[in-house]
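Worksheet: the structure to be examined is printed underneath.
Omission of a single protein chain aside, the complex is shown with its protein chains in their original locations.
Up next is subunit A:
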Amino acid sequence: MASTDTSPAHSDIAGLEAGLDALETKATDRTPVRQVLLQKVLPPVTAVLLVIVLWQVLVWAEVTDEYKLPPPADVADSLQQMWLEGTLLEVIWTSVSRGLLGFLLALAIGTPLGLIVARVKFVRAAIGPILSGLQSLPSVAWVPPAVLWFGLNDQMMYAVILLGAVPSIANGLVSGIDQVPPLFLRAGKTLGATGLAGARHIVLPAALPGYLAGLKQGWAFSWRSLMAAEIIASSPDLGLGLGQLLENGRNNSDMPGIFLAILLILIVGIAIDLLIFSPLERRVLRSRGLLVKN
């Protein structure tokens, strides 16, 4: 111990303090796998199974014509057929690679934009309201002008993704920075973190949870924008993505194909969120003690 004091009252204090520390520290343990399976995995799996059962019951009850509501087995057949043809992963990859590349571009543009809006008062007054207003504009509205600007090609798709996702990412960063507790800024200032050092060591790490929430929403917007673009701008020159798959299903009156395309779009959107963004967010929140166990 660092103490140099040898008076009985003081040597005693170390033990007292150790006792207090032990009494007041909560034990944190990880949830066992069985409990995770039971509490986190079982409920959604049950829900999905119930939906499929309900779907099958509706088909059996013949509530509508079979070309309007195909049985689940037909959709599974379409899936198996695509898998056997080897096109399934190709179609998914076409869309996912476009979506992720577009998202990364949006990230590269939205991050500096958000920083400038958050820190420069004039810019904030000028484009802040437009930026948050743009979030409520459905990104499909950008498809017609983008087609005329760029033609039916990949650039047009990326333009639509950017217009949809950049405002979300920038806004997430702005609100993240706005929510940095003033106490952290004061503490940083007394430690000598001002200007760039302050931004790097205090503001940006403190704004990370808000920024991540913005990224998550940015991905959702990217994916939606891309699907809108792919549905409207399908052309043989563009590789076959999930949106085109859906549009082809409509053209061929292939209802199982349509159902399959919708399910795949949904599953990919959820999977990216579950595999990338949720773990990232949980990690950040848990390390800061912001994740409440329930």
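Note that a contact is a pair of C-beta atoms (placed from the backbone, for glycine too) under 8 Å apart; a residue touches a chain by one contact, two chains touch by 3 or more; residues count from 1.
Simple rule for what comes next: contacts and distances are computed from a predicted model.
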item: From "ABC transporter ATP-binding protein", "3-isopropylmalate dehydratase small subunit", "1,2-phenylacetyl-CoA epoxidase subunit A" or "SOS response UmuD protein", the hidden chain's UniProt protein name; value: "ABC transporter ATP-binding protein"
item: Residue of A:189, A:250 or A:282 touching the missing chain in the full complex; value: A:189
item: Hidden partner interface residues of subunit A, rising order; value: 1-5, 7, 9-10, 13-14, 16-18, 20-21, 24-26, 28, 183-184, 186-187, 189-193, 197, 201-202, 205-206, 208, 284, 287-290
